[in-house]
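Only a single protein chain was left out; the remaining protein chains are all shown in position.
Up next, chain A:
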Amino acid sequence: MKKFFTYILLFILTFSFLLPFLIMVLGSFKEVEYVLLDPFFWIPNDPSIANYTYIFRDGIFLRWILNSVIITIIPVFSQMFLCAVLGYIFAKKKFPGREAIFWTFMAVIMIPQQLLIIPKYIMFAQFGWINTYWALIVPELWGIMGVFLIRQYLQGIPNDFEEAAYIDGANDIQIFFKIILPLSIPVVATVGTFSFISNWNDLFQPLIYMTEEKMFPVTVGLASLLGKEGNFGVEMTGSTLSFIPTFLIFLFFQRYFTEGIQMSGLK
């Protein structure tokens, strides 16, 4: 009986978490512009792919997807590699000022992004980077949060592995690629997932740096499709399409994701 109530409770919780996604997916098949009084208005009586046809009508949406992929995938791989290298250095290498440098980097996180946007914009405008991928890729090539995660994770790995490799004649690069990196896969995957989610979903920065429609990523492109009053059907369709890659990434990497979070102490 106790088990029965536990399942009922779990079912209710699961359903309440899934409901927004259900509304999003089903709503995308409903041709409705306004949110109506009926609480179940999002259930399509007469399912239609009109919203999908509208979004894909002239191929520009595919271009937005491509842009999102470019400005996401490059930083993902770059962050996974560079954060692993820097995390390793800050966790295992001893050099003067190590802690000071690391915590100075960490302090940068405290500065709100909005305050940096104007200096960055001016700099990028001088570089000729406005309306180019560079403005969105270069600042994301590494991130201090990723370094922090990997550093925390590596601090939990005994130095014996490294020392044994040194005795066997391995140099730093070999130790990094053959010992440290394989041991860090869960946390590196977590950093990659974080990077993917933050870059894929970022609206603010692309909105500021991109003005040409063909350079919009999906987030900005979808926002540009919406009139002042919005459009429920189109919003739900765009959200569904935009959600799929994030969902797949999480699905494939969820094991590493949770493992990495646990082992880096960020529970």
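By our rule, a residue touches a chain if its C-beta (ideal position, glycine included) is under 8 Å from a C-beta of that chain, and two chains touch if they have at least 3 such contacts; residues count from 1.
Note that in this section contacts and distances are computed from a predicted model.
Chemist: Could you check which of "Sugar ABC transporter substrate-binding protein", "Acyl-CoA dehydrogenase family protein", "Molybdopterin synthase sulfur carrier subunit" or "Dihydroxyacetone kinase subunit DhaK" matches the UniProt name for the chain that's left out?
Modeler: UniProt lists the chain left out of the view as "Sugar ABC transporter substrate-binding protein".
Chemist: With respect to the chain omitted from the figure, which of A:16, A:45, A:114 or A:171 is a touching residue?
Modeler: Looking across A:16, A:45, A:114 or A:171, the contact with the absent chain belongs to A:114.
Chemist: Out of A:147, A:220 or A:241, which touches the unshown chain?
Modeler: Only one listed residue reaches the unshown chain, and that is A:220.
Chemist: Could you tell which one of A:71, A:208 or A:236 touches the chain left off the display?
Modeler: A:208
Chemist: Considering the entire assembly, which residues of chain A contact the chain that has been omitted?
Modeler: 33-34, 36-37, 57-58, 112, 114-115, 117-118, 121-122, 125, 130, 203-204, 207-208, 211-213, 220, 223-231, 234
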